[in-house]
Structure formats: C-alpha cells, structure tokens
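Reviewing the structure listed below.
For this depiction, one protein chain was excluded, whereas all remaining protein chains were kept in their positions.
And then chain A:
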C-alpha cells in the first residue's frame, strides 16, 4: 500500500552535487511529475538540455512517473502496477534530474522567481513549467465528505495509483465463489458515478472482480462528450450485456453511511446500495498554485502559442493549460505541448508554436472499441452526415464532412476504418466520391489500400514471397482463374491469410476477363461438387473410402493428390468407425501421427488435457527425451510439451515408452484446450475452468474437422488462457455462468470470437460446444477455419440454428458428433503395436544429410 512505484531501494538517496555558485546552467523547475511534466523533461534532455539546464521536478505523489492511462487495466487486474512505470526514480538520478517526489508546491513568487513547497523549502528558478494536471471532480453530494473534508471511507476518485491500490485492497477477498462477504468485510456492490470513459472502465474493472456494479450518469447518454445520443444508446446496450446496470439522466444527491459508504440516493428518490463508491464524474484542472500566484486563470492556466503564461518565465502544459480557449483531457495534446515547449526552451526551434490539437482517440471502453475524432454531429446546413447504425451488432459509425473534408468521425464497435479516417482527418486527404466507402469496405473488407494503387513490388504472399507484379505477370501470361494463379505462383498457399488479396489482384489484373472459377465452390479441387452435394452423394452411394469416392465421383474416375486429405477428413466425419481407411489418402502427419518438421523428422506431443500434468508424466517425458536423444524439448503455445526432431523409425517405441495418448498436435482436428488455474488456486477465478477444459478435451479428443480446432477455458474475464481468440473460447463470468465465444483466432489472422451464448453449467458448455463443432464440421469448406466460417455463415444464423433449433437439426448434430466421439481410438496405442501398412515408420531419407534445424 505504501510502496513507492518506480522507487529506489530503501536507504538510497540522490546525491545533490550541483553547486549554485559554480554551476552556470539555468535553473529549469517543473511542477508536476505526471505524463506531461515527465515528458517535457525527456524532450528537453533529448535536445541536449542537460547541458543547458539544472532540472528539478516536483511531484506531489511519492512515485516515479507512471502511465496514468493504464490505471484501468491495473484496477482490472490485467496489468501489474510495476509495468506501468514510465520513469523510475533511478531514471531521474541517471539523467541528473533532481526529483522531489512527494513534495507539493504551494506558491510561486514570480517577482523573486522562487517556488515555495509544502515542506518549507524554497527553490529558485529561471524557467518554470506548470504541469499540475487535473484532479477528480467530486460533485456536491450530502455526506460524501467527513467533517475534516476528506472523502468518506469507501469513496474513491479514480485518478492516481494510490486510489487504484485502495480500491483493489477494498475488493480483495471478494472473489471467493458463492460466498457472502463477511459483515464489514470485502464489498460486493459498487456504484460508479460517471458514464464517461473513466467511469465505464472502472465499472468494467470492478465487475471483473465479481462485484455487482451500478453506473450512474447525469447525462441522457453514455460518453456524451464523445458520442452522439444514438451511439451512446448502443454503447449502453453493450455495457448492459456485460452485466452492468446503467442509470442515465439522474444525479446522485446523497451518500448514505456514517462510518463508511452504505449506498447512494438518487435525485429521483431511489436508493442504490453500495459498499464502494467510485466517483469518475469528470476532472478539473489543478490551478490552485497558479491562482494564488497571480497568474491568469480562466478554466485553466491561460497560455499563448508558445505555452507561456502571462508571466514570461512561467509556462503551463498538459491538462492544466488552456490554449485558445481549449482545455484538453487527453495525453496526445499534452505530449504535443511538451514537444513544442522543449523546442522553445532549449532553442532547438525558438519559433516553435503550438496551434491546437485535432484530437482523435481510439480506445477500448468496457470491451467495446471506440474511436472518435473531431465533431460528432453536423453543425452547419451544408455539412454532409453519414450514419450506419446496427444496434443489434453493437455497431454505430458516422462521419461529418464539410467542404469535401472530413471534420468528424465516430466509430463504435467496429474500428477497422480508423487508420484511413485518421489520415483523412489529420491531413485533409481527399475523400472517396461514394462516401459510404469511408465507413465500409465494399470490396469485402479485406484490404484498406486499393489493389490498383499497390506498388508492383509490394509483397502479397509473405509465406511464399510473391509480389503483386508476379501475380500480374502470370495473369498477363494468360492464366485467368484465381486457383490457376495460385497454383502457378504459390501465392496464398502458405498460411492462406492473403487469399482474398490475391483474388482481388487477379480480378483487377484480368480486368473483368476473369475465367469463371467453378472450382472455387468445390469442397476439394478433384471432385466437382460443393460440400453439401458431395456429402449427399457419399451417403447415397455408400462411399466409404477415398478411392471409392474418386472412382464414383471424380471426372474419369481419376484421383487427385490435393483432394485426398480433405476427403479422408470428410469420410471419417460421415462414417465414424465405419469409414474404410486408406493410409495413402492421408497426409504424412496423419499416417504417422506426428508433425513433420523441415528436416523430415517429426515432433511428438503427448496429450496433456487442459495443460495439467503430473510429476510422474514429466519424469516419463524426461526419460523418453533422453533415451531418444530428442534435440529439443519445448513447451507449446497449447500448454503441452513438444519433443522435436524425432526420427520416424523411433516413433512407435517412443509412444510405447511414453504410455500417453496422442495430443493430435499434427492433424486438421481438435487439438487442445488451454485453461487457466481457475478457482482452485487463483485469487480471481470465478469458476473451475481447469476441470471444464479437461472435460472438453476428453470429449472432443481426436475429432477431425475441416481445419484445426483450438479451444480455451478461462476462470474469469482476465482471459489468461486467451479464450477470446480461440475457435471456441469459454469464459467464466461468475454465479456458475459461462460465456461461449466462437470464431476467434490469434494466428495469421487475429479476431476476437463472437459471443454465441451465455450458459449456466459446464454441461451446457460441453453440449453447445459439441453442436457448434458438428455444425462447423458439416458446413465448413476444407481448411476453412472458424474465424472465416463464423462471419461467412453469420453469427445470427448460427445462433438461430444452434440455440433455437431454427432448422430442426440440433438432434442430428448431437448424433453426428456422438458418432465421432464413439469412434475415437488413440492412434498411438493402435499403430504403435501393429503398423497400418508395411514400412509405415521406415525412414524416408536414409542417407543424405539434410539441412538441420539448429539445436539450441
């Protein structure tokens, strides 16, 4: 609680060597050690100001300089306070800057050029910079303060690390599942006053600690300073979906409680119980020092274009400064102030001027992406105003255009276009004739830059190093189908994330002369049928092996190497244990149940359900690694252990020695379930994520699918096991409830999963996950990951099918999945004893030394 953030070990003090009589450097004194003040010092030092100035910084907090913007993640438990330190005490010492932390300046004597501090000290200056920032505004409410003027116990502003720590202390012990807080113990209910950015973040953070949160906002809509009423309403919906109760257009008039806060009375007479009250109802610039010192203060300290106050040697920057009538509450303008003032003070650019900031902000508030710039509603008759509102999806986008220039934009829930809009806003870049293109990519959303403008040498496929020019060349050569171009150039054949861009370039290069690519709809290239027709034909003609499928359905009965793996997967899904296996129809990984490496060796990943292991397992893995001289043992991203560089011929014996089932780390199949430690050990865990992860992995182990499936289960919204970016991610939200997200990804594509449903038992999670999995297996194209599948089908439709049984297929889905679950056998246990084909594990490259993967 009392630890100094960014402090030095006890007993260390900074030697103050400067001698006033011999040091000829001018004295630069900075009042305020926040984000503006410390940045100014950095900028001055960067310009060689250490030679020119003896710098002293006063900060009334005892800490080093820390990132105030990050207090919300600290409150949410997502960041550690040590990680938000920007400049530690040591940094000041190392740079010859005298830091007077914990000392508050009370008065400036501008005539004598002295500052008087609350510790009685007096410091002379040649140049003085005020960077005193802002404080929380505590609205007048009966009972909010004690007789001595301090805040009632349990009432907090949300402005400093000390306030954040105090709140965290107050909610500690709160997270024990299902237990009532002891009388006088940890609080369960919080009221947050203020529906701006800070209030919303505080509410989300406290709710993440398992508290029941009421948010009270005096204005009729949330974030009304940045968003119009309509966008505010959509944000309200998103916030309420998180479980936070929102009260709009009402003032809190009284704080109830004598020893500590017990509740809040609203102007309409309602009472909200509260064990904790957070006041985030705006900020006020700290101008007291300037006022008592006779500087001109209106809403804040008035400065000119060189950040100078009405005293020529006193400057003000950041949130305490008022420039051309504007007072900013964001960090970007404060940093611009620091840059200009550093230029002026050091003489790097004595004519530097600050002309105001065009504020554009992009942030995530309570889990919702928000970006705003300029104005949010039209102000003149001739202003153009374009709005796209999708309340159901939580998306609201608008732009204001004046004289063909972008003067304002608001993006809520979808900020993909923010980069382009920010450019247009900052630089006045020309806008597209069709204004809707400002907000929506009409070319299917893939690329920001039009393919026509892309330089020829820009790389399109990073995996195979294919440039735009190379693609165009092949098209000019007469190849005019997308799949043909991909075959010829290998573009899009690596991770596949550039496929849509390749398609756009081919379309552009062919200039409308594109061959109709019927093959694009085929499930696999070698059988001219889309997946539903293919599945129907397989069932009708009772085709149970890949060779039978080719014989019956391929043109001329001809087999196709690139189609075999997809067909094997499909047949296994349709027939379960009645599928007739053919090893040659499998990819090498599936033939030998291991993942082939660049040197032809394999990696072996034993199953480790939910990432939970035992000393005995670890000992066995260690023994095996030594016995087979495994070159690298590595912990995987999927919370398992990977033995890399294993020779094919060693695989069966190794499996036998391991005595553990396959982890399926090689297949287009269900892979693993990452978990956090859940409620057994974690202080914050709301539910038993570990057990649910193990149960999911037990149920779905080895199930083949159109592409790999990764899952995760986390015990609270801190998301330590990254459930939001998995094919299926499950998040405990308390009171036995679980959120199920689908379609997330954190590979070549990064996508947050969509919330499919919130269910109220682990059994319901397993059931819903199974239904989604089977729906995906039956409807996704070969190699189509869920992050493409879910947007293609549409979340609403998936919800309708899976949650409301809109197509009447849920029972079939359950049965189909059960068939695959029943067909599961551990391939290691099976092929290890009796090879599936002769020479299954014979080395494929016996003689020649191959390029070796370096062994660390």
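Just so it is clear, a residue touches a chain if its C-beta (ideal position, glycine included) is under 8 Å from a C-beta of that chain, and two chains touch if they have at least 3 such contacts; residues count from 1.
Note that contacts and distances are computed from a predicted model.
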Listed names "Rieske (2Fe-2S) protein", "Murein hydrolase transporter LrgB", "Trehalose transport system permease protein SugA" or "Probable chemoreceptor glutamine deamidase CheD", matching UniProt entry of the absent chain: "Rieske (2Fe-2S) protein"
Listed residues A:588, A:632, A:653 or A:803, member touching the removed chain: A:588
Touching residue (missing chain; options A:500, A:547 or A:719): A:547
Per the touch definition above, residue among A:5, A:411 or A:565 touching the missing chain: A:565
Chain A residues touching the omitted chain (full complex): 487-490, 493, 526, 547, 558-562, 564-565, 582-585, 587-589, 591, 596, 598-600, 837-839, 842-848, 850-851
